[in-house]
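Shown below is the structure under consideration.
Omission of a single protein chain aside, the complex is shown with its protein chains in their original locations.
Naming follows writing order (A, B, C and D), and every chain is counted from residue 1.
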Amino acid sequence: MNVFGSGPGIERRVNVANNDVDVIVAPRGSSRPPGIISWFRSVAIAIRSLLTGMRVTAGYLFGRDKVVTQQYPENRETLEMNERFRGRLKLTHDDNGYMNCNGCKFCEIACPNQSIIIKDRRNPVNDKSELDQFIWRLDTCTFCNACIQVCPHDALEWGQDFEGAVYDRRLLVYTLNSYAGPQARLIERAIKKDEQPEELKATIEPRSRYGTGVPLAGDELPGVPALGGEDKEST
Amino acid sequence: MSAAIVLLTLAERAAASLEVGIWGTAAWLAVAIVAAIGSMSLLGMALVLIERKVAARFQSRLGPMRVGPHGLFQTVADSIKLLIKEDIIPEQADRILFFLAPTFSLIATLLALVIVPVSPTLHLVDLNIGVVFFAAVSGFGVLGILLGGWSSNNKWSLLGAMRAGAQFISYELSLTLCLIVAVLFAGSLQLSEVVASQADGWWIWRGHVVTIVAFVVFIIASTAELNRPPFDLPEAESELTGGFHTEFSGLRFAFFFLAEFINMFVASALAATLFLGGWMPFQVGGWDTFNSVMAIIPGPIWFAGKVAVIIFISMWVRWTFPRLRVDQLMRLEWKFLLPIGIANVLIAAVIILSGLYFFPVGN
Amino acid sequence: MTDADVPSPDEPAEPTPRNPLIEALIASSYGVTDDPLSGSNPGVRVPVENLYDLLAHLRSEPSLAFNCLLSHTAVDRPADGTIELLYVLQSLSTGQRLLVTCPVNRDNASAPTVCGLWPIAEWQEREVFDLFGVTYEKHPDLRRVFLDDDWRGYPLRKDYQDDFMLTPDEPKQ
Amino acid sequence: MGVEKSADQALGGNYLLTRVDQVLNMARANSLWPLTFGTSCCAIEMMMATGAPRHDIARFGAEVARPSPRQADLLIIAGTIVKRMAPRLRTLYEQMAEPRYVIATGACTISGGPFIYNSYTTLRGVEDVLPVDVFVPGCPPRPEGLFYGLLTLQRMIKSGETLRQPGVRRKPVMSALPPGISMDDIRSEMESLLEADSEVDVEARRRQLGWPSSTNT
Partner (left out) sequence: MTAPIRTLDDRIRPSDTPDSPLDTQEYFINMGPQHPATHGVLRLMLKLDGETIREVIPVLGYIHRGIEKMGEAMTYRQFVHLTDRIDYLSALVNNWVVARGVEVATGTETNDRIEYIRTIFAEIERIQSHMLWWGVLGMDLGAFTPFLYGFRDRETLTDIFEETIGCRLTMNYIQPGGVMHDLHPNFVKRTKAALAYSKSKLHEYEELLSGNVILQERTRDVGILSAEDAVALGVTGPPLRASGVAYDLRKVEPYGVYDRVDFRTAVGSVGDCWDRYWVRVEEMRQSIHIVEQLIDNIPEGKTMLMKPAKKIVIPEGVYYNQMETARGILGMVLVSDGTSDKPYRIHLRSPNFNNLWALDAMSRGGRLGDLVANVSSLDLVVPDIDR
């Protein structure tokens, strides 16, 4: 039986790979010298070490304010995520409700696993490419922030929502944009320079989270199961 | 056989007390059994809940909170779920033994429970060889574990069962030596008389250091017999994925689970009875006012308090210490506890022969 | 040691070997050539016939004492018809590091095992065997390490075909 | 939930059986003992949820992590499942006793996540191997996100199986929708798609649907 105790290490200086390195060596204790007295001493040390451990846990049992638990469903109202928390991707809008995204696909290219799929279209009024549908796959998204990092228009940001549990993975495919049409900057410019702003606005079409391209089935996306004939819900 | 003893005793008592013939005896028996099972499951559920709440506090968290106020009915939910859970018998398992194993475990516990003296009146069976009976039926419990490990046809289970067997046989020695110390002091094998002999002072006070040592060794050995951490080698989660009960599910697993917790209660109750005076209040020789105040508190509460303290210590230890290794466990018993236990019995004999009790009250 | 670590953007253009170790190795009889592509680390190329002898020399020579095989991997170069075996050697006593590259024939990739020199090579070679299909002569336990024993093909080869694998459409701007 | 109840009554279910069903389902929902199973990153966050005192899954009665699948009710698949692991996962699932529930946490288990493309081993969703009850997205999800998944599962259990139809699970679709989206939303989307031909008054539609705010969920 060793004489225990995990005291401080021994400081030393050694040469490793031609560098002088300051090291601190683990304490080993010493083996028990023979004799009945040292045996009793080592038993006493052993029992004391057990009691020390029990003191620590007792400190938690009887101590005040030792419970650190946050009660999640009960504290939902007060629970706040950090401001940079990567919860859910969303498109930013200006004060009038127009989005900043113009469908430039920087994010789609930056995305490491094609979680963002952008469909664009050509606006008949100003003949510019614009966002038709911004599909975001929450089921594959890795929250790596690459899309937001590369976005030249600050059109994307993180929302704080973390409650995403669903019964069917097809529900995790989102269409983020609420409308298809020109970005806020173009509309503003059209209003300012009076370049057919009303006609431009008239090209706006509503898009939902579940728009045309991605129905609940989402069959076209790789890896997403199609809505089959069999009832998958009962197992 | 022990089951037969209990049943016969129960029947005798019933017949003697009611004098209503065979049917009355049967009815009394049925009531007693239902009451025992009911109280046992209630006790088990309460103990599991207490364990979980206490563990949570040790670990600076809250524990079950959402079923009932502060999770009061958590274990009720667990029990119902376990009752209605599917019961799987693995294809390769020995079906008969697989069925018997948890039942043995639970029956052993039930048998041990009936002899626990809660108070002079609340004492289901007062056998004249109560201490021996306890030693016998607690040996019965390991049979369930061994059978469970064997019948599962799983190497991990078998390893766990073998560990349990080795552990149990070893620690049974120390346990019995401690029982002998208590019996020597009390001069009787009947638990009610053991308690009565402590009216003047609990043996843990009156037996010098001998009973204190016996008490501590009894607690250690019973913890080891119960497979509770730090001696939970037969079911060591991180080593054996559950040990002997790896293959048991649903109700059968619940039997093992329940048996473990009731056993903890029984062992604690025995320790309280033998060393801490059972339902006897705390008495100090000469302090008459103090003694009378103490005597106001009813016996069952004294008993429950003592058991609670011992159970708490058991939980405290459980949630603090790492687990021992197999060979270390054996070393602890054979090189450490057993010599101490034997020396303890000899010293106890000397003390009793010379009548050198500590603060001899009254006589 | 530390000089091997500092980024040296202007170095590769110079034709002279950068390191006395490499000069010594080139002068030896192992058919060693300097590896111009080994980045900031000293690196040599060696034909497969001399691979074992060179590595044994590097391991046992007291002044070199490359006692740790940090990494062993391979690079598939179908254009050259070779698989380059790459040994990253590190000496924990001198702190020196050396990259040894050894091209082997791609169709019949085989190399001597170096398990006897560094025990860890046994598993690193198993990994390379698993993913590249390079067989190691006299290897004691040459099994696949990550993939199933009946896996077809060697996934890290450039021409690996797999029906299961999904390749995305490249987004066009 | 209401739908299921009325269906029971239509089938002739009586009050007592319904109450028993409720009690049983309540017990099941509040005593989900998870299997200690985790393969990669999500397992750490799962342990943060189950183990760390800050989140403490014990509040839901689910801290009794069982190492043996026989005794577990809940399989939280945390982490990537590859081809070689898939049969083992299936075995684990089959070893679990009914009723058994499965939560798939993290992008890897839902769809392959970061490893969906160009990986020769990673499964694209564990649904290929076993039936999943609840999907918890995230990479990895926060412990609170996992708790929300657990609550969603509890909701499913409470409204699911009955005594007369054991083993039949009903996923209440209404509560399965992601937050901020309701059936009404979907319905109005479909209506608006039907009216796509007609003229669009952006301002009115914005007021009607509240576009900016609807994305700020």
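Everything that follows uses one rule, which is that a contact is a pair of C-beta atoms (placed from the backbone, for glycine too) under 8 Å apart; a residue touches a chain by one contact, two chains touch by 3 or more.
In this text the structure is predicted, and so the values were computed from the model without any measurement.
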### Message
With touch defined as in the header, list the contact partners of the absent chain among those displayed.
### Response
A, B, C, D
### Query
If the missing chain were put back, which residues of subunit D would it touch?
35-41, 43-45, 47-48, 51-54, 67, 69, 79-80, 82, 84-85, 88, 92, 114-115, 117-122, 139-140, 142
### Message
What does the interface between subunit C and the hidden chain look like in terms of residue numbers?
### Response
1-2, 5, 7, 9, 12, 35-41, 43, 67-71, 73, 75-76, 86, 88, 92, 95, 97, 99, 101, 110, 113, 118-120, 122-124, 127, 131, 135-149, 155-156, 160, 167
### Message
Please output the residues of subunit B touching the missing chain, sorted low to high.
### Response
55, 58-61, 155-156, 159, 229-230, 232-233, 236-241, 319-328
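Just so it is clear, only the chains that are shown with their structure count from here on.
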### Message
What's the distance between the Cα centroids of subunit A and subunit D, rounded to whole Å?
### Response
19
### Task
For subunit C, jot down the residues that touch at least 2 other chains.
166, 168
### Task
Scan subunit D for residues touching two or more other chains and write them down.
53-54, 56, 59, 116-117, 124
## Note on the structure
subunit B partner, complex, touching residues on subunit A are 50, 53-54, 56-58, 60-61, 66-69, 71
## Note on the structure
Contacts from subunit B onto subunit D in the complex sit at residues 52, 56, 59-67, 71, 74, 76-82, 84-88, 237, 241-242, 245-250, 253
### Task
In the complex, go through subunit C and note every residue touching subunit A.
1, 91-95, 166, 168-169, 171-173
